[in-house]
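Take this structure first; my questions come after.
The complex appears here minus one protein chain, its other protein chains still in place.
Naming follows writing order (A and B), and every chain is counted from residue 1.
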């Protein structure tokens, strides 16, 4: 392929892919925690999720160090920083959700939670698949369109759950509070994926 | 008035007025939802409020597109962006409040809510009246002084309501949660109007 002026750029794309891979791991732990059979198991999963979050943090810091020390970057420094932070936020919210399950000892879930986590898993998959396409900046629109579609359905599921949660007859108020915090955190994770999609879209528009 | 170097500037002022007009529409829907007689009516109003919010979003995007594509702008690009976003936030919080009423099926309101919405209506009116004065940058101080005064009284009403809500004898906890979220959202709307006033003040100070 001839002489490359910017051999160091390779690293950025790999680091974005690595960052996104943590999202898939995080979504898998969330799926696991919903099916856990005991508080011990839930705590063990929340702990593994903390490790995923720590690794994701390290990927983000590596990206930021790289952007600060590189003379040439594949796209705007600020955009790299923004996308790295947005990916990190997705993991943070998934981690916080798993944490709430263990901390609040939540052992039964409002039924919509499974749907929320399925949507997050799908969001993680399409994100990890999109990252290598940052190199060519091609075929990225299908990524943000799909994320927006998923976010819309996450939003609908979330609102339906809120209505059910707050209008259930004879619900226990403390359980309502716990469930509200959990579904809020999962909704924040879905919103964070939408922010990732917006960042990718704005980078693609600029660079095209 | 002679030759104008920047004929395109007209559009900005009109777009700000248009944006602010949505605030008055939003406040009217909020007033309506408090007086609604049935859940059906509340849902219909929340839906109309969503349409107001969508139109407000379109005005904001038009302003931002205009600022990005204009060679000359009437004042700092960043300030136009900031003011447009601040106006948009007001509508967003009013929309979220109407939404909560419908979603949580709130049919009785803590009495201070009427006061909160009256203050928001007045804030919307003084804001829409102030927008055309951005052109001359004259007589704007009465705008931010009035908004600050209104925000202070909104804040007092809000705090009194919180104290009443949490200290009422024998209150139902789930109702307390619903009311807390509603009055928080209305208070956030009042704060958003204060941000609009701050933005206008800082633009006026710079340009004077």
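One rule holds in what follows: contacts are C-beta pairs under 8 Å (C-beta built on N, C-alpha and C of every residue); 3 or more make two chains touch, one makes a residue touch a chain.
Bear in mind the structure is a predicted one, so any value in this text is a computation, not a measurement.
A.B. asks: Can you work out which residue in A:66, A:178 or A:198 touches the chain that's missing from view?
C.D. replies: Once the missing chain is taken into account, the touching residue is A:178.
A.B. asks: Considering the entire assembly, which residues of subunit B contact the chain that has been omitted?
C.D. replies: Subunit B touches the chain not shown through residues 159, 162-163, 166-167, 171, 173, 176-177, 180.
A.B. asks: Considering the whole complex rather than only what is displayed, give the residues of subunit A touching the chain that is not shown.
C.D. replies: 103-105, 173-174, 177-178
One rule holds for everything that comes next: only the chains that are shown with their structure count from here on.
A.B. asks: I'd like to verify one number: the distance from the centre of subunit A to the centre of subunit B, where each centre is the average of its C-alpha atoms, in whole angstrom.
C.D. replies: 31
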